[in-house]
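Of the protein chains in this complex, one is absent; all others appear in place.
Each chain gets a letter, A and B, in the order it is written, and its residues are counted from 1.
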Amino acid sequence: MTDAATPALEIHDLTVSYHRKPVLWGIDVAITPGQLVGIIGPNGAGKSTLIKSCMGLLPVSGGWVKVFGKPLREATGRVGYVPQRESVDWDFPVSVLDVVLMGRYGRLGLGRRPGKADREAARACLDKVQLLPFANRQISNLSGGQQQRVFLARALAQEADLYFMDEPFAGVDAATETAIITVLRELRSAGKTILVVHHDLPTARQYFDRLLLLNMNVIAFGPTEEVFTAELLQKTYGGRLTLLSEVAQALGAGANAGGGDRA
Amino acid sequence: MSRGPTPKVERVVPNAFERRDPAPNKRVGVNALHRPLLWFFALLATSAVARAAGVNDLARGGDGFWVQAARFASLTDPSVRYALAGALLLGLGCGLLGGFIVVRKMALVGDALSHAVLPGVAAGFLWAGTKDPVAIFIGATIAGLLGTATVSAITSTTRLKEDTALGLVLTSYFALGICMLTMIQRLPNGNQSGIGTFLFGQAAALGADDIGLMSIVTAAVVGVVLLGYKELLVTSFDPGFARSAGLPTAWIHHTLMFLLAAAVVVALQAVGVVLVSAMLITPAAAAYLLTDRLHRMLLLAAGFGMVSGVVGAFGSFVGQGLPTGPLMVLAASTVFAGAFLFGPRHGVIARWWRQRSERGRTRRENALKAMFHLWEEDDFGPEGVALNDFAQRRRSTLEEIGVVVRELATHDLVTLDREMVYFTPAGRLRAGEIVRNHRLWELYLTESANIAPDHVHDDAERIEHVLGEATVRALERRLNYAKIDPHGKLIPSPRELHRAEHDALERPAGPGRSGGGEGGRS
Partner (left out) sequence: MMEDFIPVFDFHQVVVAPWTEHLPLFGWVALMGFFVAAACGLVGNYLILRRMALMGDAVSHSVLPGLVIAFLLSNSRGTLPMFIGALVAGAVTTVLIELIHRNSRVKQDAAIGIAFSALFAVGVLLVSLYADKIDLDADCVLFGEIAFVPLEAQVMLGSWALGPESVVRMGLVLVAVGTGVIVFYKELLVSSFDAGLSRTLGINPAVFHYGLMAMLSIVVVGAFEAVGAILVIAMLILPGATASLLTTRLGVIHLLSLAQALVCSMAGVMLGVWLDCSIAAAMVLAGAGLFVLAWIFSPTQGLLQRWRRH
């Protein structure tokens, strides 16, 4: 279905702003399929913003994103998502299995209920993250690590080809961390492409094939061993781009921007 | 004190079935103004009763608007004086407290509280046996506080969220109140209760006792706000800090809630249970749009509250006893709409105007920049830029470019002389700055931010118009005062421009103009 030459994800000159204040400038990235990519950078560097705008969850003020050579709209169903744990209400009245089943909703038509096959698939995904015994629990009765694994199982149930994961390792126990990375590696071996927002430098080096160093724009993107250098990390975290963020502030404050014709 | 004989109120009671008939006098709410004609004539017939009636009933004499307005303004009628005093007091109290409600983001707490007082109103009435203001005040305050306590009990002991708890308490207490009120209506003295005015408010029903109570409560509100201003300010802004600074935040909160309950209760008679929360929120929100300081906001909110109160009372008087509450709320909403649209800084129109003038400036600067590019291609020669070249460069017609040039000329940036456009000194300076900003930014993006040279132009197009003096200096330092941009062009500083111009004058005419536009010039 996909020839190797088509990148799983191609981002061209992507600019994203919140309230006219730019958060990402001119991002250019092309990721070939079958990679496990870590996105790292300091707080406020726009990591979550990057993956959210790749999935069309945030409005984009410039540039474009293509998934397997197609605009995002035509590629729904091939994209899976693991949001940050805090983004949902864990008191919501659903069971663990219900949440995992949500991953299957995209492939069911309007008005159709998930059937037996979907249930089986969901249970298999739960088994992969070792949560099968918890299938009928209400989701608030889970530890943080277990909640994260539920999200992972849901993403597996989506059976996507490209996954975006927002800090899946944040605040989880060691067992969960191992379980997650095992699953991620399995996915990669199955030819899937995975982008993971990550904040821990030492493990970043172990976990990922490629790293995307981000701080409002792409500082570096390449194989981990080439990119994980003191110099580039210093450049990413060292705040060399204070001017850029200063100007971003000015843009947000000044009521201007946007309009104006081109000379 | 004149309190009208409240018309007979038939309620929705099961036994009412037989009484339901297609005739218009199905039921007559205390506030339902357009009483059936028959009832009206009956009222007129018993003229003694009519004279004793409240403001709204007096108003039925058929006088014109202006007569009524004059009567209101002359303040001869005692009930007008009471209504006016009540409106002012309630506007003041609600406005002041509303300011805190809005900045503490408790708007809907006020709403829940104001509905929750209803069973207390009924209980107070039952206890005293008449519409005794003090009994009702005590009952209603207790009910209101109980309501807010129930909300916090629900949110702290269950998984239900605050919005659910608020909605739940609001309507459950209200339902209890309605049950009790409809039960009171069928008591022997119930029909005289006039308790229906508590639903939508009737300023004309205020009496001397009510005004006395309102004065006390409003004085307490003003006193607490004056004495505890800084404590209220800091706990509203940063409760965590206030606690760490040793302030009794819980007590301050409870005091505020108590005052809120008291203010709501005394306002009930005039505004009604249903809309009193709007008198807390709307004037304060309007004030919030107009100022950035809490004390000014409180003063404005109190002012808006009083104005809305008076307008409502007036409207109710001349409008033949329309319910006061909705009129006050509409007046307050109008004030809010005014602030929302016409506020000098945060108003929609002001912002739209700013954006428009900002766009105008961007348009002019882009035109200047294009002109600069033409001039640059001419190696900064002394001749102006031909209108033709200018139009060609901007891909526009001669007429369009004419409009732009005239606009530039009115801003003293260029002069137009026989189809040739010349920079004024100010225009030349500004054009140089824009181009300089643009090129500095492009250089910065490519050198420091690793952005490909073919991506930087669009960004720079936006940035060039907003770079401040300080940022430009910082950019220069960062780029080691570079003179050449990524596309190999000069980054013009005023001094360089001057030198370039000078060079152009030194050069013999002719060969120097090699890079110029294609033959448009004569």
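The rule is short, and it goes like this: a residue touches a chain if its C-beta (ideal position, glycine included) is under 8 Å from a C-beta of that chain, and two chains touch if they have at least 3 such contacts.
Every value quoted in this text rests on a predicted model; they were computed, and no experiment measured them.
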item	value
Touch partners, limited to displayed chains, of the chain removed from view	A, B
Candidate in contact with the missing chain, chosen from B:Gly64, B:Pro188, B:Gly240 or B:Gly488	B:Pro188
Chain not shown: contacting residue from B:Ser79, B:Thr141, B:Ser236 or B:Ser277	B:Ser277
Absent chain, residues of subunit A that touch it	52, 55-57, 76-77, 79-81, 83, 87-89, 92-95, 98-99, 102, 105-106, 108, 110-111, 113-114, 138, 140, 154, 158
Residues from subunit B at the interface with the omitted partner, ascending	11-17, 20, 24, 26-29, 31-34, 36, 102, 105-108, 110-111, 115, 126, 129, 154, 157-161, 163-164, 166-168, 170-172, 174-176, 178-180, 182-184, 186-188, 196, 199-200, 274-275, 277-278, 281-282, 285, 288-289, 322-323, 325-327, 329-330, 333, 336, 340, 346, 348, 351
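The working rule: only the chains that are shown with their structure count from here on.
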item	value
Averaged-CA centre spacing for the pair subunit B and subunit A, given as whole angstrom	39
